[in-house]
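Accompanying notes for the structure given below.
All protein chains but one are shown in place.
And then chain A:
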Amino acid sequence: MRWLLSFLLLGLLSVVHAVSSSGNKLLVVLEELADKAKYSKYLADLESRGFKTTIESPKAEKIALFELGERAYDHLLLLPAKSKGLGPNLTPKLLLDFINAGGNILLTLDSTHPTPSALVSLLLELDIHLPTDRNALVVDHFNFDTLSAAEKHDVVLVPRPDALRPDVKNFFKGDGKGGEVIAFPRGVGQTLGNTSPLLTPILRAPRTAYSYNPKDDVDGVEDPFAVGTQLSLITTMQARNSARFTVIGAAEMLEDAWFDAKVKRSVGMGGVGSDAKQVKTSNQAFVKEVTGWTFNEIGVLKVGKIEHYLNEVGVKSNVTNPKIYRVKNDVTYNIELSEWSWDHWEAFTPPTGDVVQLEFSMLSPFHRLPLKVASTTKTSTTYTTSFKLPDQHGIFNFKVNYKRPFFSNVEEKNTVTVRHFAHDEWPRSWVISGAWPWIAGIGVTVTGWVAFVALWLWSKPVPLKLTTSGRKIQ
């Protein structure tokens, strides 16, 4: 019996292991099913993290991203295909519909397989530009692997990427200790349009790298497609509905051969590193992080409870989330945020230098205030702020609009009415010093009236005797 129990426990444990927060149905599009062996470690990693993978060729008839109007899969992995297109079931329009329906796509490119023009135009629509030459690849004469690419220099070695900006969390730094190397073999570099805030590069090419076409630019490159850090090797696009689209320029970096390859760096800029030692690539761990981000295993935020209530004179009101407030009320707002990290929800803290902000706005924000941590539990953090409502009546919104690179979008809006002061909520007249003479006047009038009534009822008339000059004689 005990073996049955332990079996059950093992089964349960494997279910509880790392899983995506948005579903685990993954479609892998692979043209030559024989290539499955090349990516066996990567696919096994995906299976062990709980993904239910379906591997299909793009030409298969039963491949369908949508079924009866709903997404049939949660994630899509596109590996390079030799043919000119991806078939009628994976047109760019269907891929865009898939993203708009909330599905995540991981697209891999390869310089040895020319990218289908349909995909090139799809990427152009997202403002990701590919070289016009179909065989272009990224080389770097200062950062290549001397063991496998001593002559051709087409295996570019890059370190783990730094944080994009000081206030952006770096999900791809491994254990952060440095000294790691990622191999990017024979990949396609992309350039990103400058205007879109939805595009973020994960991995940029080193300063000395460039993209060239081995067929045309044999002797020298005079007009390269792009050079240096303008080349993005791994690009991400997070749509406004938080669906993720990642382009990995080198599909070969997902292969078993590169997951634990031994590489040796070449001599870098300025002659550094001439005594480099053999190291193992960190491709497996890095690809796990890139895939994990794309398939919603990391970097996903969730909003729990939102509460706002009146908090005048330090007295917390019992009514939570009333629909109506008054001008200049003191109000407290609480929001609960969690972050999904591989297989569990945990408390969310924005990176240092970044802050979650609350906007209290009608057409434009009247207040934009930083939210402070009120309390933390194992699965969430509650952020709070207290403020005075503006002295403007109208329909206002409590808006938390937290959009950051690599985090899913948090947009929460609660609408409340802010009414005027009621007739009996104004300061009373005895508080207004300018009214005192008038109040005194009323009191004087009342006193005079009562005295008059008393005298009129009960005063005995006294005849008034006056002298010739008008003075009274007692």
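Assume a contact is a pair of C-beta atoms (placed from the backbone, for glycine too) under 8 Å apart; a residue touches a chain by one contact, two chains touch by 3 or more; residues count from 1.
Methods note: contacts and distances are computed from a predicted model.
With the options "Tax1-binding protein 3", "holo-[acyl-carrier-protein] synthase", "Vang-like protein" or "Ribophorin II C-terminal domain-containing protein" in hand, the undepicted chain maps to the protein name "Ribophorin II C-terminal domain-containing protein" (source: UniProt).
Of the candidate positions A:D35, A:D167 or A:D343, contact with the hidden chain is made by A:D167.
The omitted chain makes contact with chain A at the following residues, 139, 141-142, 150-153, 165, 167-168, 194-195, 197, 207-208, 210, 212, 217, 219-224, 227-229, 267, 269-271, 328, 353-355, 357, 359, 365-370, 388, 390-391, 403-405, 432-437, 440-441, 443-444, 446-451, 453-455, 457-462, 464, 472.
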